[in-house]
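Of the protein chains in this complex, one is absent; all others appear in place.
Each chain gets a letter, A and B, in the order it is written, and its residues are counted from 1.
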Amino acid sequence: MNAAVLPQPAARPMKLVCPAGTPPALKAAVDNGADDVYLGFKDETNARNFAGLNFDDRSLREGIDYAHRKGAQVLVALNTYPQPGSWRKWQAAVNRAASLGVDAIIVADAGLLAYAAKAHPQLRLHLSVQGSATSHEAINFYHERFGIKRAVLPRVLSVEQAEKVIARTPVEIEVFGFGSLSIMVEGRCALSSYATGESPNTHGGCSPAKSIRWQQRPDALESRLGGVLIDRFGAEDHPGYPTLCRGRFVVNGDTYYPFEEPTSLNTLELLPRLQAMGVAAIKIEGRQRSPVYVETVTRVWREALDACFRDRERFRVKPAWQDALAGISEGHQCTLGAYHRPWK
Amino acid sequence: MKLSLGPLLYYWPREAVLDFYRQAASWPVDTVYLGETVCSRRRELKLSDWIAIGEALAGAGKEVVLSTYELIESDADLRTMHAVAANAAFRVEANDMAAVRALSGNAPFVAGPFLNVYNAATLSLLAELGAVRWVAPVELSREGIAAVVAEGPAGIETEVFAYGRLPLAVSARCFTARYNNLTKDHCEFRCIEHPDGLALDTQDGQHFLVLNGVQTQSAAVQSLASEIGPARAAGVGMLRLSPQSTGMGEVVAVFREAADGALAPHDAARRLAPLMPAAACDGYWHGKPGIVSEWGRAHERAPHAESHA
Partner (left out) sequence: MNAAASAPRKLPGPVRAVGRRLPRLPASIAFATALNLTLRRKFPADVLDRLEGHTFAIVVEDAGVELLFRVRARRFVPVAQAAEPVLRFRAVAWDYATLAAREADPDTLFFNRRLVVEGDTEIALLVKNTLDTIDIPRTRGILRRVLRAAAPGGS
């Protein structure tokens, strides 16, 4: 990276926002240097509504205590769309989060934001990536109406586009740094419900486990979602979780990945640029992943963020970081995704 | 029950578009949505062209609405959205919150299907901001729509996606370009070769999705032609029919007759079948996976069994 084109060093380091699906993951995140930990309740009010995952009131209270003792903040994701007839459930989740003393809630639905802003004016609001706000004007809409303090950018913008957004909004901008790569605009994908009846927007999960079938055939391992064949894996292939946008399908006789290969997003090499343009926080994906994953990613990104903040111009991605991240990535490739324009 | 012609989701040659809307002027639809909503690189028609088409349709007695982009990425996208929002001639359908912001306080608008209105609180908010009609997200079931209408603000009109391949997802990446080993910035506008989308099958031969540039649609064609009574009971006031390249006039005629009670539900389904580019589906409406055809299960001897194992 050419030092001459970089603007002045940022006054504040970027925050590291790490996932926690379980209390041990929360501890792993806090112990390894997360600034913020985000998590969800055990129901469809969050977009990682999977069996056995997430927090009840007691484990959340303990988690908040633990994080606060060590100087970290806890953000609760209430980032699904309240479904007709069950508004009270989402409303109650906002109230619970507020009464437990979380540091912010991450919300997608405009109606729920309106409620939270009115009922809990002191509660800090973040706009979820599921809110699909892809321009500064959309983000400013949520700022003007509900006073959101931070917005998570959907993984669709190039670095240049993200930079323009940041320059034109008073809202802190959080971007995805690492993890499973969303191909579709978050909050705008119904592929999962088309095959299974459940999607992130409606039920808080993509490709629900109960709709997945693995079948070992003589020649291949098959994965199906809601009966739809997503992929067939030969002996040498590496199977991935059967989400539709990672499937192999046939278009005009060509069998390939029409949407995306199983890859992970990894933006370590962009850190100096992201810091220079004023990104407030870097988000790590993976509330459904294990404490080992959280520990590894948090440790690597803490080190990288500190190194970048100390000396942006001399920042180099260490091979050891990439090795550690490759060891826990889905698929064997990493990509810059939409940050790098030719990906589109 | 009113009928609307949804915005054209595909990329057709200019002449084909002009011809389509010349014909539409004589179809029994109440409202026509115009404009490019999918991809800002599609420029066979400029905003002024769309407005000219709109004027002709308005002259034929149609309500004309201009729709904004489903996904805004660049400054140019924002400028186009503002030009649409500020047009003096026609009402606007907002498909993202930047468009809502541009319209609120300035003009009544239609809250488009991509605004994710899943509950009455969000609908009330949009109504306060000036929405006079909302289009339900495709995932929302009849029961869900009825609940939102019952709990929502009075006087707002409800529209549902009643016919066509379902727009299921949008991406920053162009899948038609990817199929052709091209990047979006150098896509050679290959969408124009696929007037009803580029078919995508599973490896065991199930017709599953179609690629439409940055948009992904269902391969199956959603049809609620046999559900007009229940739609009315749920509070739906307008049925959206999504343009396809052939037989659209016939499709409109079937829906008009069915809505007027001149065609029994079973006959409507039977007449539509040969007009569809693929099998029918209606699962979302019934609270099931969208790909399912409840009508097919209930009324045909051989339902589309390959669609759902």
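Simple rule for what comes next: a residue touches a chain if its C-beta (ideal position, glycine included) is under 8 Å from a C-beta of that chain, and two chains touch if they have at least 3 such contacts.
This one's a predicted model, so the numbers in the text were calculated from it and none came from an experiment.
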{"item": "Partner chains on view for the chain not depicted", "value": "A"}
{"item": "Selected residue (touches chain absent from view) among A:Phe146, A:Tyr194 or A:Tyr293", "value": "A:Tyr293"}
{"item": "For chain A, residues in touch with the removed chain", "value": "21-25, 27, 50-53, 208-210, 212-214, 216, 238-240, 288-293, 296, 323-324, 327-331"}
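The rule is short, and it goes like this: only the chains that are shown with their structure count from here on.
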{"item": "Contact set on chain A toward chain B in their complex", "value": "81-85, 87, 108-112, 114-115, 131-135, 137-138, 140-142, 144, 155-157, 161, 164, 183-185, 187-191, 193-197, 199, 201-202, 224, 226-232, 245, 247-252, 254-255, 258-260, 338, 341-344"}
{"item": "Chain A-facing residues of chain B, complex", "value": "70-75, 77-78, 96-98, 100-102, 114, 116, 118-126, 137-140, 143-148, 151, 166, 168-175, 178-179, 183-185, 198-206, 208-209, 211, 216, 218, 283-284, 287-291, 308-309"}
